[in-house]
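Only one protein chain is missing from this complex, and each of the others stays in its spot.
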Amino acid sequence: MPANRTGPTGSSPAAGALAAVAILGFAGGLLVSSFAGFRDFLPELLRGAATTVQVAAGGSLVAVVAALLATTARLYAPLPLRWLAVAYVELFRGTSALVQLFWLFFVLPMLGISLSPMTAGIAALGLNIGAYGSEVMRGAIEAVPRGQWEAASALNLGRFRTLRRIVLPQAFVAMIPPWGNLFIELLKATSLVSLITLSDLAFKAQQLNQTTLRTVEIFGIVLLIYLALSLLVTLAMRALERRAGRRLLRGKEAR
Amino acid sequence: MNAHWDWNYVHEILPILGEAALITLQATLLGFALALVIGLVLAVCRMAANPLVRHAAAAVVEFIRSTPLLIQIFFLYYGLPEFGLALDAMLAGLIAIGLHYGAYCAEVYRAGIDNVPRGQWEAAAALNLPPQATFRRIILPQAIPPIVPALGNYLVALFKETPLLSAIGVLELMQTAKILGSESFQYTEPITLVGLYFLVFSLLASALIRLLERRLGVRAAPRS
Partner (left out) sequence: MNESPASSSETPMVRFERVSKRYGALTVLDQLDLDVASGEKVAIIGPSGSGKTTVLRVLMALERIDDGVIHIDGEPLTHMPQGDGLVPADARHLRKMRSHIGMVFQHFNLFPHMSAVQNCMEAPMSVLGLGKEEAHTRAAELLTMVGLADKLDHHPAQLSGGQQQRVAIARALAMRPRVMLFDEVTSALDPELCGEVLNVIRELGSAHQLTMLMVTHQMGFAREFADRVCFFDAGRIAEQGSPEELFGNPQHERTQQFLRAVMEAI
């Protein structure tokens, strides 16, 4: 997983690049759709895309839950649990997503646990992104200025109350852009499930490529579909950020 | 786990995996070298005076980063022959990786250059330094050290994505492990060993990067 990506939801590329990508995508779409036979394989690809979205959605859910649990454990649980959480994060960040996927799919059955390709895909990718997500959460919580904890302490707010009412609302807003990037990483990583026989978009592309040999058109369309899905995630996360940010109204002096 | 773990088999496959590990390392280093160069080109284009070039470069970077590396690998490997350019799997894969991570590196370079205070440009201008010299002698030396750790993080990320090359049959670690597994119907050892290999190297690399950060007195953006 690429680290510290300033990504489409990050600050840098901004609206200009987004618009440029949209134009590029649109032009590419026109170009590709002008090829004959386009109608023949589009429905098949869209069916693959549906599977892709399913894996991405399931994986996102697993990722958020895993990240939440791991972060809570790392920051607030007793020692053995904390170690477990650290081990999880380091293990999943330290090895490849594909290795994790293959491990769940090929090795687990040898230990008597057989997962369907869909389950293995969602679990592997979700756990992988969840490990990165835990780092994001921890970073966002630790980035809340110490003065906030101290002010809460001086007001006699309890630890849990401080976390819930003071720290988390602030950390949440800071977490949205990096999570947007992680969701896009997850979306991109769903293509790996094609390698464990799940017929997602990437799988369908491979299949159609072998039967029709229309390589450029097929992979062109597939790239555009992925692009469109990524843009969708970006826009959704931006909207969420705006909504959450309005409540927070972070100003330069508000520390 | 002992019932499933066969040390004899491990001894048997270790040399084979060792050779494949060299291929993985090779792919990592070559791919990253390519990414550094492509990234620099893209970054320079993104800061070009011509708005058309600038926007095109931005679009390309966003496009590459918004789509899966796996599909990009397929596209180059299966698609380029249609343009009369048949590449062997390793080369096609390296180019795809170089392009993909080049797009990420471009952003890192750009951030590094953006982070050099405006005052530095102005001070150089006040000394009447020509723009070329300003960039090379004043800006770059300040821009590069802070981004070294960030680039290092991408090197590790790239390393962990080299198993994707197995999808087009490059005999790197993952592909080798899969073949070994399918031959013997024992997947546990090869795949676990591959996982361990990645774990050890990433942890080592991360430790190195942290050391580097301390040395340079900078912090990479938190690894996400």
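First chain written, first letter: the chains are A and B, and each begins at residue 1.
Here, a residue touches a chain if its C-beta (ideal position, glycine included) is under 8 Å from a C-beta of that chain, and two chains touch if they have at least 3 such contacts.
The shown structure was predicted, so the numbers you read here are calculated from the model rather than taken from an experiment.
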Across the complex, visible chains touched by the hidden chain are A
Per the whole complex, from A:A151, A:L213 or A:A239 the residue touching the absent chain is A:A151
Across A:S60, A:Q170 or A:N209, the one contacting the chain not displayed is A:Q170
Had the left-out chain been drawn, it would touch chain A at residues 145, 147-148, 150-158, 161, 165-166, 169-170, 173, 247-255
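By our rule, only the chains that are shown with their structure count from here on.
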Per the touch rule above, chain B residues touching chain A in the complex are 1, 4, 55-56, 58-63, 65-72, 74-75, 78-79, 81-82, 101, 104, 107, 110-111, 150, 153-154, 156-158, 160-164, 166-167, 174, 177-178, 181, 186-188, 191-192, 194-195, 198-199, 202-203, 206, 220-224
The chain A residues in contact with chain B across the complex are 1-8, 12-13, 16-18, 20-21, 23-25, 90-91, 93-100, 102-103, 106-107, 110-111, 132, 135-136, 139, 178, 181-182, 184, 188-192, 194-195, 202, 205-206, 209, 215-216, 219-220, 222-223, 226-227, 230-231, 234
